[in-house]
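Handing you this structure, nothing more for now.
With one protein chain withheld, the remaining protein chains of the complex are depicted in position.
Presenting subunit A:
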Amino acid sequence: MTARDLIPIVVLAVLAALLPLVVTSSPVMNFLVFTLIVALGAQGWNILGGFGGQFSFGHAAFFGTGAYVTAILQLRYGVNAWAGLLVAMAAGAAVAWTIGFLSFRSGLRGSYFALVTLAFAEVFRILANAASFTGGAAGLLIKLDVHPANLQFADRAVFYWLVLAFVTGVLLLTRWIQRSRFGAQLVAVRENEDAAKALGVDSLKVKLRAIALSGAVTALSGCLYAQYFLYIDAHIAYGSWISVELLLAPIIGGVGTVFGPVVGALTLHGLGELAKQFAGRIPGIDLIVFGSVLVLAVAFARGGILGLLERLRDRGRGMMTRGAKEVSHAGR
């Protein structure tokens, strides 16, 4: 990676880190923390779905695993929350690898892979809802004990900085993937699996690595969700709402790009919140906004917001060079 690859990430992270010094209202901080948690999970989805082209409809399986592992370790075994965070990530990676192994080895692609992941997430949801170990339908309440050692902070800004640090870390990880052999092979598998194999790419291994990384990152976002809201149940952790959130953000923002998931999550939730402000009496108005933005993105911005910006920039450049030519012609 070169300095040019890193500078945009660092600049954005620093700017975002300064935000709590300006904004102190707690609804806004709540909004930012929640959106960043979604963005983090979406970054996980983007590694597998964006770079690897394997569209999962069941990332809730990893998000929920992260959330439940964190909560259960603390409640039932008294494990420290930070250690729980690491175990949650490992568990997310393991669950993801297993689902990947079962489906990729049987050659599932495209919509079949999407359906299988959806089914796994639903099975997890039903099991978590039924078992007493996971608190059943009542869910799990993490004990309020505000202390940095417990991954609970009195000041929302501190939690915001923590999530921001993780998001930045994954931005760097994604940039690394984009510039590495692993990334090139992953994208090759997305574009044409047979051609990739003929060039010596072990497509099964590459996909398994991608899904394990993806599962770990998404589990991390689930863990942070649990620590921030201190309550989870089967519908929150394993519900299809989170699977949809995690795939919508990259698709809206720019699938297979470094910043896409973050841009998409901020846009979606920003618009959703605005809609709630102006039309709060209509229940579900934010969902209507989600749907409309998705339709617009699919119809008019295939590469998401970032793809659209790039096309506009290219067109702008084209016009400028054409303009310059006309000027020089006129000069003669």
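Here, contacts are C-beta pairs under 8 Å (C-beta built on N, C-alpha and C of every residue); 3 or more make two chains touch, one makes a residue touch a chain; residues count from 1.
Throughout what follows, contacts and distances are computed from a predicted model.
Chemist: Of the options "RNA polymerase sigma factor, sigma-70 family", "glycine dehydrogenase (aminomethyl-transferring)", "Peptide/nickel transport system permease protein" or "Amino acid/amide ABC transporter ATP-binding protein 1 (HAAT family)", which is the UniProt protein name for the chain that has been left out of view?
Modeler: "Amino acid/amide ABC transporter ATP-binding protein 1 (HAAT family)"
Chemist: Given the contact definition stated above, which residue among A:Asn80, A:Asn192 or A:Ser292 touches the chain not shown here?
Modeler: The one listed residue touching the chain not shown is A:Asn192.
Chemist: So which of A:Asn80, A:Ser106 or A:Ser180 would be touching the chain we can't see?
Modeler: Considering the complete complex, A:Ser180 is the one touching the chain left out.
Chemist: If the missing chain were put back, which residues of subunit A would it touch?
Modeler: Within subunit A, the residues that touch the unshown chain are 179-181, 184-185, 187-188, 191-192, 194-203.
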